[in-house]
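Would you mind keeping the following structure in view while I ask a few things?
The complex appears here minus one protein chain, its other protein chains still in place.
Read from first to last, the chains carry the letters A and B; within each, the first residue is number 1.
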Amino acid sequence: MKYALYLGCTVQSEQFGFEASVREIMPKLGVELVDMNNTSCCGFPALSSVSKTAWLYLTARNLAVAEEMGMPVLPLCNGCHLSFIEAKHYLAEDSDLKAKVDNRLAKENLSYSGDVEIVHLLEVLHDKIGLKKIHESVTKPLEGIKIAAHPGCHAIRPSDLQYVDDSENPVKLDDLIRATGAETFDYPEKIDCCGSQLAVTSGRSTLKIAGEKLQKVVSYGFDGLTTTCPFCFKMYDGRQRAIMGTMKDRTLNIPVFYYTQLLGLALESDPDKLGLMLNQSPVDALVERIMEK
Amino acid sequence: MDKPVLVIGGGVAGIQASLDLADRGLKVHLIEKSPSIGGVMAQLDKTFPTMDCSICILAPKMIECSRHPNITIHTLSTVKNVEGNEGNFTVTVNKQPRSVDESKCTGCGICSEKCPTKVKDEWQEGLTERKAISIMFPQAVPLTAYIDRENCLYFQKGVCQVCSKVCPAGAIDYTQTEKDIDIDVSSIIVATGFQEYDPIELKEYGYKRYPDVITAMEFERLVCASGPTHGHLNRPSDGKIAKRIAFIQCVGSRSQQKGYPYCSSVCCMYATKEAVLIKEHDPDSEVTIFYLDLKVFGQGFQEFVNRADSHYGVEYVRGRPGEIRFDPITKNLKVWYEDTAKGAAAEKEVDLVILCSNMEARPENKPLAEALGLELDEWGFFQPKDSITNPIETQKDGIFMCGCCHGPRDIPESVAEASGTAACAAEVARRYA
Partner (left out) sequence: MTSRDKSDFNTKELEEAIRKMHSEVCDQCGKCTSACPVTKEIEGFNPRQLVTKVALGQIDELLAEEAIWTCTTCLKCRERCPEEISPYDIILVLRNLAYRRGLNYPVGYDDFIKGINERGYISSPQQMRTRDGERVSRVNLGLPEPQVPMRMNAFKGNLEELLKAGND
């Protein structure tokens, strides 16, 4: 299994823990990740908000690079993934729009046919590698640990354009959590938004939206939260202190992991290789507990 | 000598058409695919807007059908093939074996009591179980047991046979086989009714995910005295008496995605009826109907809704809920909605949610339409010759239709249409006598 690895802005410039943990665990599961050259921001959300054509051009150029490489593209960010899916759809639907974008791509010696396959990290792990293989590869099951799944809005909606997982009752991340040996259970707020896209206009509201979900997660007795989106992770992990301040609630100090970090621990990878030192939420106690077993 | 008329479907429409024809001296073959006639109306608790007990007004008609010298009821039967034209149809009817001799069975029910195999009871909307041999419901016509061979230990594994051992009338007959019979008729009346739309694809409502989200038909059985809870509002999850209840209208209706764009015609009224039933059972209950519009076009309908609101205290909120949430701590349900009259998003905690689901065409319409040489509309309903001037005639002369087989409508309309088709069929019989 070979995928062109598309990082996106947030991962490439900040969320090294995600990238490191993905690069660390994929070879162990038989997946080869090939770096891309000549890529750029996918355009979500800033460019899609100001100019649809500029946004489609930005996204299409990355898809064109993947097509050149002759393999499916795996974007690490939920937002980038949705951007890719939407662009593929719109450009297939509207030939005038595609012509405009093609003109621009040609100036960079790029061409986009629309055949590219786009996969989500959850699909690669759950469907392509498969739960069985993951379960069999785990050497240190994360027993006795309850982790809440947060797949993120753009992994599960809109269901008419993509089907990574069920939009109302997504279970793939839950299955993946269980494959590491950890426990999880369904909770109603699982499909709720982290609010990160609101940060540009209303910081306080963003923190409140994220905080209300964290309150629920904590109230259900979870030991930690996991996600596969860098925007969501940034909110729950990087801004956890700010959330606690806005909500005036000190109990919201819950460990937040990228799923690939959790899986890495279950595969007995070195925590440093998983970038765990970069998680801002209080992960140490849980990591120690896992390592001790 | 007048040829008989074929009526396909033993619900209230088919029953009414049969009685009208039989009373004016014509012979009728009433074809019903399940073990008893009665249809959906037999499953309802009360009818709107009069709040009559549904089976109480239907059962006398069902019995009259069985006793009428001019009516022959064929249960467990479907129409397989139709040849010929108006005045001269030859219909091949396929009869499935009941495995019980109708002439001997007294309807005592001992076979059912002793049968070891339990199966989900479709007539009770899956809320409880029946046995592999059972009488469909207490007022069934014929009041005869029936063996569900797919779940019967004898037919599947060659063992048991307890029913034949305990039957005091010696009515069990495992040797019965299916057979086809040909009937010559002058005209055909289609009255195959409807089925409830399954709201499972509206995943935001959590049907089948949360046990306390039920459909209206399930609620009818819950609130009915002959239902699994004897009419007490014990909610499915934990049996707790539901005191706060929400109705959601337009489920699978008026929708471009999931469900159908057409209105179900009866839900506003039956929700109001069910809300009033709840309030009568328990005046302290809190009942909210989340509606989009209130379709109250019939005689007495608006007054009924007004009474529900002002006299019984049913709350009407204009807004389609976006999501039903389950609270794992309180085990209650939360309805997320916008009160569009106020423009405010809100949530309401309830014990039970009732989804007022659309009426959809039965899948059996398809093979039946093929046999009859008719075309169904895009939703699987039978089509009129002309929706304004010939609404109960089909595209084929001599074939008429009434009731929900050609779209959602309520009981009075179905009954009126049934009488209309009976008149049409009588005219054909006269012409070809």
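Keep this in mind: a residue touches a chain if its C-beta (ideal position, glycine included) is under 8 Å from a C-beta of that chain, and two chains touch if they have at least 3 such contacts.
Just so we're clear, the structure is a prediction, and the values are computed from it rather than from any experiment.
Of the options B:Ser103, B:Thr175 or B:Gln256, the residue whose C-beta touches the omitted chain is B:Gln256. Checked against the full complex, the one of A:Gln215, A:Asn253 or A:Gln280 touching the unshown chain is A:Gln280. Touch with the chain omitted from the figure is made, among B:Asp2, B:Glu323, B:Glu349 or B:Asp410, by B:Glu323. Take chain A: the residues that touch the chain left off the picture are 7, 9, 12-14, 16, 19-20, 23, 35-41, 43, 45-54, 57-58, 61, 104, 107-109, 153-154, 157-159, 167, 192-193, 195-198, 200-202, 205-206, 208-209, 275, 277-280, 283-284.
Seen across the whole complex, the unshown chain contacts chain B at 204, 250, 254-259, 292, 319-323, 336-340, 343, 345-346.
The rule we apply is simple: only the chains that are shown with their structure count from here on.
Centroids of chain A and chain B (each the mean of its C-alpha atoms) stand 48 Å apart. Considering their complex, residues 203-204, 206, 209, 257, 325-329 of chain B touch chain A. Those residues of chain A that touch chain B in the shared complex are 160, 166-169, 187-188, 219-220.
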